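With one protein chain withheld, the remaining protein chains of the complex are depicted in position.
So, subunit A:
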Amino acid sequence: MKKWLKGFLVLALITGLLAACSNNESSGNEGGDGGEPNGEITIWGWNVAAQSMELAVEGFQEEYPDVEVKVEDIGRLDVYEKLTVGLASGGNGLPDVVLVESDRLANYQNEFPDGLLNLSEMGYDKHESKFGEYKKSVTQDKNGDFFAAPWDIGPTGVFYRTDIFEEAGVNPEDIQTWEDYIEAGKQIKEKTGKKMVPIDIAKDDALYRMMLNQQGTYYFDGEGNIDVTSDASKNAFNVINQLNEEGLVLNNDGWNGVVSATVNGEVATVPFGVWYTGTIMDQAPDQKGQWGVFKLPAFEEGGNRAANLGGSDLVIPSATDNKEAAYAFVEYFTTKVEPQMTALKEKGIFPSLNAAYEEDYFNQESEFFSNQKIFKMFAEQVPEIPAANYTSDYARAFKIMSDTQADILLNGTELDKALKKAADKLESDTGRNVN
């Protein structure tokens, strides 16, 4: 009996030791009793976005010297994993501010309606006029209240290799419509043997999504009804399908495959969001001066050429014990010009705050992109980007439409049939109405 006791004591001792090694994070919450915000706040973000917030801390503290800011750099999908678990357990262990991609916001707002702080109640409404229509459409709830603060945006463009275009005798300025784009692709393939566009066919429908947004729709319409059988959707897949039938699509495996094709010069163009400038400059530094950008081609002569892909926003979990300080940071970081410009210059993150576009920086020519004023080109698009209703079923629709893309491009299923099938599947999965 005594020996059992001894063994038990040893175990207890070990546990105690472990507890002693632990690093219990104390949350300073003297804030919240009126007066100037103070205490410590923690922020979750990823990669260059987290680094941008880190860079903003100094400027923030000039205005709020009593607030300590700690930025945790976590993987993008990891942030969602942690945020979901935290919200599901009633806000346990969550930080004071979290970065969330725009297309995921609706999901959290829908699943955990009380989980995120209503920023309008904190006074964010006074900044409403500072953002474009698209950004507002993703950060406001049905009542027009902000549940997230708009931050970066991803105006789209077609990145192209100037040397390949020259060799094939194609003038990018002549590409006004998707039809022109396909014709240019054929000419380039004939003259240089290069393909036109890389697509991760089975897993990512990015090009399709850009085309939907460009035409003012998405997987779902403004009322949340399933809209994948719309004319816009058919137009989009029509173009992608034609590209594929002409042998202009390079099928890639995953993100790394797309990057690899870009760097290797296997493709002449890559249509993506503005953030891809950073990727190209990072991974292909020796291709300086061989790149350019033009706006997405339109579906008809003179049609809309602006769309969005990507972008993210800031939310404050309601469980924060220092919402004054958290809000102070969110307000500073999303509505002041200075942190926007630092993020753009240092980390290539494109602001959605209108006032930022008036900075001189947007008139500068980019040496890497053949002395084009690329940032101006992207900024010009922002007011024209149509609203998008991602809804809480975005992730589901994304998966189903990527499958549909593979169905059409790889299995050769007829377009109308494939889209009908997708709409039916979405209907049974989400319980939403089909248009």
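Before moving on, here are some points about what is shown:
Please note the rule applied: a residue touches a chain if its C-beta (ideal position, glycine included) is under 8 Å from a C-beta of that chain, and two chains touch if they have at least 3 such contacts; residues count from 1.
FYI, contacts and distances are computed from a predicted model.
Missing chain, UniProt name from the options "Lactose/L-arabinose transport system permease protein", "YceI family protein", "Acyl-CoA dehydrogenase" or "Phenylalanine--tRNA ligase beta subunit": "Lactose/L-arabinose transport system permease protein".
One of A:93, A:222 or A:412 touches the chain omitted from the figure, and that residue is A:93. Considering the full assembly, A:284 is the residue among A:284, A:387 or A:415 that touches the omitted chain.
Only one residue from A:41, A:56 or A:74 touches the chain missing from this view: A:74. Along subunit A, the points of touch with the absent chain fall at residues 3, 7, 14-15, 18-19, 21-25, 42, 46-49, 70, 72-76, 78, 81-82, 85-86, 88-90, 92-93, 95, 255-256, 259-260, 263-264, 275-276, 278-279, 282-285, 310.
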